[in-house]
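Report on one structure; see the data block that follows.
Here the complex is missing a single protein chain, while all its other protein chains stay put.
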Amino acid sequence: MSSLPGLFNYWIVIMLMMTGFYIVISRGNLIKKVIGLNIFQISVFLLYISMGKVAGGTAPIKPAKSFESGSALQTFTNPLPSVLILTAIVVGVATTAMALALIVRIHEAYGTIEEDEILDMDQET
Amino acid sequence: MEQHVPVLVIITPLIAAPLCVLIRHRRLVFAFSLLVCWATFVMTALLLARVLETGVIRYELGGWLPPWGIEYRVDALSAFVMLFVAGIGAVVATYAPHSITREIPSKRHYLFFTQYLLCLAGLLGITITGDLFNLFVFLEISSLSSYALISLGKSRRSLTAAFQYLVMGTIGATFVLIGIGLMYMMTGTLNMADMAERLTGTVAINGQLLVVNETRTALVAFAFLSVGISIKMALFPLHLWLPNAYTFAPSVVTAFLAATATKVSVYILLRFVFTVFGSDLSFTKLPLDLPLMVLSLFGILIASATAIFQSNIKRMLAFSSVAQIGYIVLGISFVSVTGLTGGIVHLFNHALIKGGLFLAMGCLALRLGSVELEALRGMGQRMPLTMFAWLLGGLGLIGVPLTAGFVSKWYFISAALENGWWPVAVLVLVSSLLALVYVWRVVEVAYFQPPLERQSEIREAPIAMLIPTYALIGASILFGIWTPLSAGVASHAAEILFEGMP
Amino acid sequence: MTEIETQVIDILVLSLLAITAVTIVRMRELWSAVMLTGLFSFLGASWMVILDAPDVAITEAAVGAGISTFLMLATLALTNREAKLVTKRSRISLVVVVVTGVILVFGTFDMPRYGDPNAPIHLHVAPQYLADEVPSTTGHHAEVHVPNVVTAVLASYRGYDTLGETVVIFTAGIGVLMLLRDRNPKKSPSKADKARS
Partner (left out) sequence: MKHHTILRIVSKLLIPYILLFAFYVQFHGDYGPGGGFQAGVIFASGFILYGLVFGLKQTRRVAPPAVIEALIACGVLIFAGTGVAAMLLGGNFLDYGLLEHHLLEGYLPHGQHLGILLVELGVGITVAAVMIAIFYSFAGRELKR
């Protein structure tokens, strides 16, 4: 079990993910839910990025010379998780923007952004 | 150009969407979108014909070989799903103008068609791709556009419905993202075929040699993917977003999403369970069939029973949709070719039936301004063509012989009896009775009660809306009688899925 | 940096992240909660720098600490600044979250260890990206010749995903315009809301 410290990072990241998830499902304020989604997603991004790390590696930007010599002596961090997460970040902010636009409209229509108050108003009508 | 058809199917609506923003003019945008939708449909038909003839078609995007690049991979199942998604997309687009003129401010019509095309492109993109992360990206395209489309509903509750769906959908998508990440971590690849291969191989973790699909990480990945997709496809009890979304969205949007979006999510589940993980792992090593069966049976019975007590007919049909998803999943859980054929053919049949029913609801909403049961009184006389279409669709939901619904139920009951599970067969019959009850409530009000005073001026819906409605309802009757294209292709697809990677 | 130093920084940043996240859970004042979310994102971005992913770090900082925070503050300005304390569902939520978390932790035990150069993801697919030797349909090994491998993968090898990403942004942009650009049609609660749930 000497290798368990190698998992410590993942555990913290999981705890972060679950904190975000908890905010989403337990809080009734719509903005709070969006905050929760953001934290949940950022933590998933951290999971991806931390799996791409290579001990002793550097960012995958090659010095111009390496093209001529054709040798790859340096160890590089895996570029693929970075690429995936770049895309996922964009998807995340797109979702946030949509969610916030909806919240603005909900507030205009209901005068509140608390889930339970909105539910009550829907029951009344 | 013929070798490019797989990518053209996706990029035609994808490029058309920004063009709609540039065109802006309401009528031109409509004409253009219509052309694009039908062209897409023709291309999917070509694809299906070619797949049935020659087998799997691949297309490497950017010219990079998989697993380094992204590949498109079309087999019988994906071509079949794409065919009906694009077909319904085209029919609903044809139907749209009258309905949205009534329900959506005209300044937003071109934006509506932009989102509609994006949603179509997203759904088709999910179905055709052979790459897991690409699937996630297109899932998000279709999701974001459906949130926007739902929020266009007339009532303010469409906004909260869209928000609720957004939160649930994003949780689902994030679960899928976690699942994909863990799978990638264990295999180093994102290509489905490559991953399926590497899952059965071994991997050296921390000095130990492990079989990948026996690792705890792979199992957890499988669990997260299943839960994430179950939210997206509204599998009971994760269906809570669906009734509001379908009830308060504009009629056109409800018809399109009800017929296609959840079906494509089921397709994703099939891809993961059968193609990536393999039926052996999913059902032999993991008892996935049992929870799926229990959840689907509960879903069918509870959702059907709830549907009976709804006074809003769109909501009633929405609960019926949750029940139908249950049937489809039940088909999968039989773990037999017959059951899976039933599941796949019901994807198709239910898409036609429910699409047609919601289009008929759109006709009613156009003339009545309401979709309450009460408002439907006497509509059997006032709007005979619309109500007759509704009646035929309703019969399909019950599963009366000579309708497409009967074909699906036939497969479910045969599969249940094949496995010797006669109680399941009985439950399927009982649930049909529940469907009979909720369909009958509408029929009774529409045909056997006199029209309300204030509705004496109501006329039949315009012919431009009735034709698309009857196209879908007619198709659902046609495929109740003539089944080579539906059940034939479905059983072919089911056999391929059980063989593993094509 | 030596191994030990890196580990210390790792633990430091991770603890800060955890503290920030837990603080946000308890916070009712939305303005500060939004600010802390920005901080969370910024701390995440710093950890990404340590993890040798500068591209992602820049983007996360720009998006999380920049755009998202800005948008949320704009929304707060248009709505409320204080959240109600709702506790009725917190127990069920806690159970769901703990179960999910435990399942995930269970999944970590067969994971390759952090930083392990022999993890599957470093041995399959990625090496060809780094060596600029990705096979193409034309048979020969086409070369992209771009020093930043992340850019090469993003824009060329997986360029189609990036097209999808652009379309996602496009979709959200059109969606926001649809929701907020024009004056609303009156969404009356009285007329269309007769439906009971």
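Residue numbering begins at 1 within each chain, and the chains themselves are lettered A, B and C in the order written.
Everything below uses one rule, namely that contacts are C-beta pairs under 8 Å (C-beta built on N, C-alpha and C of every residue); 3 or more make two chains touch, one makes a residue touch a chain.
In this text, all values refer to a predicted model and were calculated from it rather than measured experimentally.
Among the displayed chains, contact with the absent chain in the complete complex occurs for A, B, C.
Per the touch definition above, the residue from C:V22, C:V105, C:A131 or C:A155 contacting the chain not shown is C:A155. Here one chain is not drawn; of C:V8, C:A77, C:I92 or C:L123, the residue touching it is C:A77. Set against the missing chain, the residues C:L51, C:A83 or C:V176 yield one that touches it, C:V176.
Seen across the whole complex, the unshown chain contacts chain A at 59, 61, 86, 90, 97, 100-101, 104. Residue-level contact of chain B with the missing chain is found at 4, 7, 11, 14-15, 17-19, 21-22, 59-63. Residues of chain C in contact with the chain left out of this view: 54-55, 57-59, 62-63, 66-67, 70-71, 74-75, 77-78, 136-138, 142-148, 150-152, 154-156, 159-160, 162-163, 165-167, 169-170, 172-174, 176-177, 179-181, 183.
FYI, only the chains that are shown with their structure count from here on.
Averaged C-alpha coordinates put the centre of chain B at 28 Å from the centre of chain C. Between chain A and chain C, the centres computed from C-alpha atoms are 2 Å apart.
Along chain C, residues 104, 108-109, 111-113, 116, 119, 121-122, 125-126, 129, 158, 161, 164-165, 168, 171-172, 175, 179, 187, 189, 193-194, 196-197 each make contact with two or more other chains. Among the residues of chain B, those in touch with two or more other chains are 133, 137, 140, 144, 147-148, 151, 156-157, 159, 178, 184-185, 190, 206. Within the complex formed with chain A, the chain B residues making contact are 133, 136-137, 140, 144, 147-148, 151, 156-157, 159-160, 162-163, 166-167, 170-171, 174, 177-178, 181, 184-185, 190, 206. The touching residues of chain B, counted against chain C in their complex, run 14, 17-18, 21, 60-65, 67-70, 105, 107-108, 111-112, 114-115, 118, 121, 125, 133-134, 137-138, 140-141, 144-145, 147-148, 151-152, 154-159, 178, 182, 184-190, 198, 203-206, 210, 215-221, 223, 243-244, 247, 311-312, 315, 370, 372. Contact residues of chain A toward chain B in the complex are 3, 6, 17, 21, 24-25, 30, 33, 37, 40-41, 44, 47-48, 51, 80-81, 84, 87-88, 91, 94-95, 98-99, 102-103, 105-106, 109-110, 118, 122.
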